[in-house]
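One structure is given here, and the rest of the page talks about it.
In this view, the complex is presented without one of its protein chains, the others remaining in place.
We just call them A, B and C in the order they show up, numbering each chain from 1.
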Amino acid sequence: MDEKYDFTISTIGKPNIPSPVTLSKNRGDYIANYVTDNQRVLYTIEVDSSKLDCHFSPQECMERAGPRERIYFDPSKVNAGVVTCGGLCPGLNDVIRAVIMCLWYRYGVRRICGIRFGYRGFLPQFKIPPIDLNPSIAEDIHQKGGTILGSSRGYGDLVSEIVDSIERMNLNILFAIGGDGTQRGALKIAEEAERRGFKLAVVGVPKTIDNDFSFVQRSFGFDTAVTEAEKVVSAAHVEAHDAPNGISIVKVMGRESGFIAAHTTLAINDVNFVLIPEVPFDLDGENGLLNHLQKRLELRNHAVILVAEGAGTDLMPDSGKVDASGNRKLGDIGLFLKGKIAGYFKKKDMPVTIRYIDPSYIIRSSPANSSDSLYCARLGNNAVHAAMAGKTKMIISMVNNHFVYIPTRISVSTRNHVDPESSLWRDVIEATGQPALMKNPR
Amino acid sequence: MDEKYDFTISTIGKPNIPSPVTLSKNRGDYIANYVTDNQRVLYTIEVDSSKLDCHFSPQECMERAGPRERIYFDPSKVNAGVVTCGGLCPGLNDVIRAVIMCLWYRYGVRRICGIRFGYRGFLPQFKIPPIDLNPSIAEDIHQKGGTILGSSRGYGDLVSEIVDSIERMNLNILFAIGGDGTQRGALKIAEEAERRGFKLAVVGVPKTIDNDFSFVQRSFGFDTAVTEAEKVVSAAHVEAHDAPNGISIVKVMGRESGFIAAHTTLAINDVNFVLIPEVPFDLDGENGLLNHLQKRLELRNHAVILVAEGAGTDLMPDSGKVDASGNRKLGDIGLFLKGKIAGYFKKKDMPVTIRYIDPSYIIRSSPANSSDSLYCARLGNNAVHAAMAGKTKMIISMVNNHFVYIPTRISVSTRNHVDPESSLWRDVIEATGQPALMKNPR
Amino acid sequence: MDEKYDFTISTIGKPNIPSPVTLSKNRGDYIANYVTDNQRVLYTIEVDSSKLDCHFSPQECMERAGPRERIYFDPSKVNAGVVTCGGLCPGLNDVIRAVIMCLWYRYGVRRICGIRFGYRGFLPQFKIPPIDLNPSIAEDIHQKGGTILGSSRGYGDLVSEIVDSIERMNLNILFAIGGDGTQRGALKIAEEAERRGFKLAVVGVPKTIDNDFSFVQRSFGFDTAVTEAEKVVSAAHVEAHDAPNGISIVKVMGRESGFIAAHTTLAINDVNFVLIPEVPFDLDGENGLLNHLQKRLELRNHAVILVAEGAGTDLMPDSGKVDASGNRKLGDIGLFLKGKIAGYFKKKDMPVTIRYIDPSYIIRSSPANSSDSLYCARLGNNAVHAAMAGKTKMIISMVNNHFVYIPTRISVSTRNHVDPESSLWRDVIEATGQPALMKNPR
Partner (left out) sequence: MDEKYDFTISTIGKPNIPSPVTLSKNRGDYIANYVTDNQRVLYTIEVDSSKLDCHFSPQECMERAGPRERIYFDPSKVNAGVVTCGGLCPGLNDVIRAVIMCLWYRYGVRRICGIRFGYRGFLPQFKIPPIDLNPSIAEDIHQKGGTILGSSRGYGDLVSEIVDSIERMNLNILFAIGGDGTQRGALKIAEEAERRGFKLAVVGVPKTIDNDFSFVQRSFGFDTAVTEAEKVVSAAHVEAHDAPNGISIVKVMGRESGFIAAHTTLAINDVNFVLIPEVPFDLDGENGLLNHLQKRLELRNHAVILVAEGAGTDLMPDSGKVDASGNRKLGDIGLFLKGKIAGYFKKKDMPVTIRYIDPSYIIRSSPANSSDSLYCARLGNNAVHAAMAGKTKMIISMVNNHFVYIPTRISVSTRNHVDPESSLWRDVIEATGQPALMKNPR
């Protein structure tokens, strides 16, 4: 069995106010029931049939998301803020829309403001006023890509200035939509507010187009990203197929994890080599990529390589730079591979046609597809239910196919990766026909 | 806690042959590991934190899907059949493709045949010869809707003739892709073969575009169906919005369950009334659909009604007929509503413009979207791993987000429904703004 | 050579005001030039090389569309109305948008109003106030199907009431976007205004999704309609192909002309029989549709029939009814065929599976595709240039690939049809493989 986690959710106070969301407490009346804090979902569900004496403590179970019968905030006193941080991701507007609609129509909250361009919008020096949010602004935004609030990276560590600004704006709820950097920032903001003694519920909606947020079964926008990536790989396949010894290289998102690359490969079946950060590979030698690529060309005359942006970093010189979110700036593995491949075949005197496609902006700015739209709508609703109940320092998530609340502290403590020994990666390898591991024996 | 189930999987014999799928038994070598029969997944994972002394017996846990280290069949002796039954559904070709590819490339099986037009293809009187299947036939079929094998309803109860035919064809594995009628037939076929003493592994891939197969978290094709239905509702919204007192009625699949209607509503946010089999409603009276529809028109001048084909059957006269699959033939609820609504507003002397759209053929014949393609690929692979290991009378499924094997007997014993008191339906109701229940007090 | 036409355009007065659209009169300065009334386009351009002594009078040539150097209306005095009539058609919002943007930004017009729900919006008894139009309302409307103004059929003959209303609203320009009924109404409105002595410029934008407006090379929305119809036929093909003796019937728009059916057939290549109003056919007999259909099934086991709604009206009993636009109500040829085909094969004891798909609402409510968006943008601009120059009783059109102005009187005098002896129909017939004519000798 895996490590044990403490999934206890923090609150800013006892919820004493009857919820204006009129549900039921009975089965059989066709009215949805309130969710209680006691309703939990098991986290560790992969077991061995020979060792089944599981005992679970309450802390090991995750709290189910949903509307509580009693809430902490008086809706007429709520002043909620929404902020979107980091890179664009399909579904941001869907989440914003759901948060606004649920606050407004379910709880009767009338003061909702949108912080612009991420945490930067909190900082007085940038002079970016927030915008008032309401259902008429939000009505059709889910049909558009991007975020109506704008987004930017960084500033999550200017906690004191941000909390000053939150105090000036008199917010008592903050919805932070963003990646693990953003959620770490949100946690610090909540802690700083706590320290100052003012009641601020901070609820995160985890965002990573790469699908590598821990304790999140599926991150919103990921499904759309795979759909869009599939179209690009389809184009790359045509380009490779129709040129003499055509090689197409497609780079997709995935700084630390290869989920987009893996899922796209399985969805389209036209990829011959897939390279991800989790699985090291050699370029040279008998069992290196270049030799296998040559064999593929000799056999089929064309090849498609799908590479996650964080793959093969050990092969490239370190740029030594970091971006505004504090992430290490990666060299461009796509260009690097293109150069290496060109050099290799030049030396072999074997003319090839190499195309390199980097579609990231096209993918991440897409509107959410149906599946993500629906998912975002439910994430947003459940984030609101949590905040109104006074829950804080937590994120909304889906685990084992149930909507649950997870402490932010745990969720940012680690990161999801493609397990190279999982059935997912096994199926991917089989779909490409590439060797299980392209490493030479030492 | 819910009812207890016995998830023990049947086999046709002890798997003694080393698998040609060369995986690993060690962690850390970047090679996927075999799955053992002892690896299980918990089924009941919603718990109450005050009652956590769960004890699970092995039978209550589901077997994890995947390649076993030892298999039952000698691949060179395998003669596998594939059959697709019932209505079309996005992803059929993806499943067929995955089954062929996995048999051929992973296990080295060379004799695979496709039974044409469902169980009908087994019956000598129809004289429909099966077709040989191989990777070159299957290569691009996942890009097309429908099934390359053709499909039809019924004949699942002609067990004896079918097993005669299977014996003549000398099949030892049968993959049955179809709904619960088909899986009931597959179970009877497996039992009849057992009775006759010949070794036939029957593995089902559950298919229902309605998403109402029990013990199946998500049925393949459903996600695509929602995506396509969303486009149609979007058109219906334009039609309603642009006509004076415009009313659009869209009928979607869902004979006994409203999942497509519910998910589509949440994905698009343009539906004002959603009607599903699980939630009864009145037409007349203060709290009936017609009165609420009138209020909506008075307020906003247009309305979109999304109705599952099985909704409101209690309101219509019974046709008394059944279809070839033995399902009761439903009256057309869309036409019925159109008539009732037209009559109501004529009596009120309030001119309305009603459009009725029934897109079912367009939806069900779509090619699978990325998400379904990937899902079908993995279902097909895992179905093959089960059959090669000699497992039988089972279906491949996903539950609590894990691929598992489920005994057919259990899976067809009941059917999934939208729970009117669930968070899903709660979110749907909120997205439409319709009353929680349109029934008058008696 | 064809009939001669008088293409002289009417004006409501001499254009004396310098245009605020600052263009050039010189070549070579990279600034577009004004278009003069003398710039013409030849209409009859198909000639016989043995008879080339063409002489053209000015009236036989069409006036080129575009901004004039001098205009009739003082932009600050303009009060323009826009109305959309009849059935929905892709591109309506694009035209509305272009008209608003060109009036506002090119000419500085600030009073633009949208008449709602067609000519009905002019009639006081319906109490539908017009809406003020401006760039901020119009900015994104081209991304949506339908018309933001709403539409309805009829009322075009209530000329006196409409002109009363126009006088009350003090409009001096009216843009009428609609079919030939609408344009006939617009002509009568212009004539009535003339009679009353008030200066009203009426400019029509011809709309017919069927592409059968005379003197219009291509009607807006038609290209999108074919694109959408192609998707439906693709679904119909899958349905037919995957059922035993599957027959799919798809009905598309085309009351009097088969352009959508013909173009869709050529675009997709999956249609086996295409039936249009211009080409009569028999059902029975050696050379009738039913016999050819049977042969096709015997040969290939499936068939797709694409039928324009106005095809085969001579085969069905006349309904005797007319719709609000005064069009004869047609029986449903799709249902009629379905019945006849079912009866025929029942009698032959040959089981078939028939699917009937009627996608019209889905097609006509689509947003315009790129090609139609661009086309509508240019139609709208040129309609504004005409109106500002005081031209009236005319429509904007494209003929021989040039934007031109055509007198409304001529444009509604006849209707375009698919010429059964044209190269278009020849290519269609060849794409289907159906006989050139399915009529039995008498």
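The rule we apply is simple: a residue touches a chain if its C-beta (ideal position, glycine included) is under 8 Å from a C-beta of that chain, and two chains touch if they have at least 3 such contacts.
Bear in mind that the values here come from a model prediction, so they are computed numbers and not experimental data.
All shown chains touched by the missing chain in the whole complex, by label: A, C. Across C:95, C:177 or C:226, the residue that sits in touch with the chain not pictured is C:226. Of the candidate positions C:64, C:110 or C:199, contact with the unshown chain belongs to C:64.
Within the set A:117, A:281, A:403 or A:425, the residue that contacts the chain not displayed is A:117.
In the complete assembly, the contact with the undisplayed chain comes from C:269, out of C:269, C:319 or C:413. Residues 23-24, 27, 29-33, 35, 37-42, 45-50, 52-58, 61, 64-67, 97, 101-102, 105-106, 142, 217, 223, 226-227, 230, 263-264, 266-269, 279-280, 369-371, 373-374, 377-378, 381-382, 400-403, 420-423, 425-427, 429-431, 433, 436-437, 439 are the ones on subunit C that touch the missing chain. Considering the complete assembly, subunit A touches the hidden chain via residues 88, 117, 120, 126, 128, 144-147, 150-152, 231-232, 234-236, 238-239, 241-244, 248, 353, 355, 357, 359, 361-362, 365-366.
The rule is simple: only the chains that are shown with their structure count from here on.
Farthest from subunit A, judged by the mean position of CA atoms in each chain, is C.
Geometrically, the chain at the heart of the complex, using CA-atom means, is B. A separation of 42 Å divides the Cα centre of subunit B from that of subunit C.
Separating the centre of subunit A from that of subunit B, both taken as means of CA atoms, is a distance of 28 Å.
Between subunit A and subunit C, the centres computed from C-alpha atoms are 46 Å apart. Touching of two or more other chains is recorded for no residue of subunit B.
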